[in-house]
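The complex appears here minus one protein chain, its other protein chains still in place.
And now, chain A:
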Amino acid sequence: MTKMPLSKGLNAGLRAAMEADEKVLIMGEDVGRLGGVFRITDGLQKDFGESRVIDSPLSEQGILGTAVGMAMRGYRPVLEIQFDGFVYPAYDQIVSQVAKFHFRSAGKVKMPMVIRIPFGGGIGAVEHHSESPEGQFALTAGLKVVACSNANDAYWMIQQAIASDDPIVFMEPKRRYWDQGEVDLDHDPFPLHKSRIVREGTDATLIAYGPMVKTCLESADAAAEDGVNLEVIDLRTLSPLDLDPVYDSVRKTGHAVVVHEAAQTLGLGAEISSRITETCFYSLEAPVLRVTGYDMPYPPSRTEEEFLPGLDRVLDAVDRSLEY
C-alpha cells in the first residue's frame, strides 16, 4: 500500500501503461513539457520522449481525428482533453468516427484509445471548466465510459482502460485530483467494468460515481450519526452500466437515491432509475429519487455550492425516500 493523491495515481498508472506497451502514446495540449494543466502527465515526456508524449496543436478535433489514424496504424493513443467544456470540437470525431469504426468495418478495425476528460465542478473555475458531459458519451453506442473516484482506481483503471481494445472515455473528477488515498500496487485490480459497494448499509442505497462518491460517503457518515444506515455504491463504469450490485442492494434496502453533478433531464440517473424500477419493482418502498445538477448550463462559480449536490441535498432526498 502506498499513499498518493488521485492525480499521482493517474500519473503512475500512465507511466506503468507506457512501460508495459511501447505502442501507448500520450497526446494533447500541453501534456509534454508542462505535464498537462493538472500535471497528470508530469515527467512522462522527459522519460519517454517527444514521440510518445506529444504536445499537440491547440486543436481538439485534430487530437481525436489523428488518433483515429494512429489507432489504425497500431498505436494506442491516450488523449487528454484539457477541460470538459472543450471536448465538443472533438465530439464529431468521437461520436461519428471513434465509436463506429469497429462496427462499420465488421470488426476489421479496432480503435483502442482512451479519451481522458477532467470533469465536474467544485473548483471555482470560470465557465466551460466545470461541465459533466459523461452522459453524452454514455448514450453513444460503441464507446465505453468510466469514471474513477479515488487514487487506487485512478491508478488501476487508467491502465485497464489503456489495455482495452475498445475506445474508452475516461472521466476524471477534477476536484478530487488532490485527495490522498491508498494505492495497492501489488494485488490484482478490481475489474474495470464493475461497480463496487464502497460502504455497506441497510436503510437506503446511494448510487454515485466520480466526484459524488466522496459526497455520498460523507453523507452516509452524517446519516449514521442519526442512526440511518446508508449503503453507498460507486458505479465506476457508466457504459456499460453494472447494476447487479445496485439491484441486490435495493432488494435489501428498498430505497434508492442516484446522485450526479450532471443535469437531471436525460442524465444517467434517469436510466438507472428506470432500470431499478424495471428490475426491482416489488422490492421498492419508494420511487427512485435523483439528486443532480439543475437543467441549466453550469452557473457562475460563486453559485456552485448550491448548484452541486452536497451533503444536505443528499440527506434530504434520503429522508424523503424513507418517509414514503
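Just so it is clear, contacts are C-beta pairs under 8 Å (C-beta built on N, C-alpha and C of every residue); 3 or more make two chains touch, one makes a residue touch a chain; residues count from 1.
To be clear about the criterion, contacts and distances are computed from a predicted model.
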Tell me the UniProt name of the left-out chain, picking from "Branched-chain amino acid ABC transporter permease", "Pyruvate dehydrogenase E1 component alpha subunit", "Multiple sugar transport system substrate-binding protein" or "2Fe-2S ferredoxin".
"Pyruvate dehydrogenase E1 component alpha subunit"
Selected from A:144, A:174, A:214 or A:290 as touching the chain missing from the view:
A:144
Using the definition of touch stated at the top, determine which of A:108, A:187 or A:302 touches the missing chain.
A:108
Contact residue for the chain not shown (choose from A:30, A:179, A:218 or A:242)
A:242
Can you name the residues of chain A that touch the chain not displayed here?
25, 51, 56-57, 59, 61-62, 64-75, 89, 92-93, 96-97, 100, 102-110, 112, 141-142, 144, 164-166, 193, 239-242
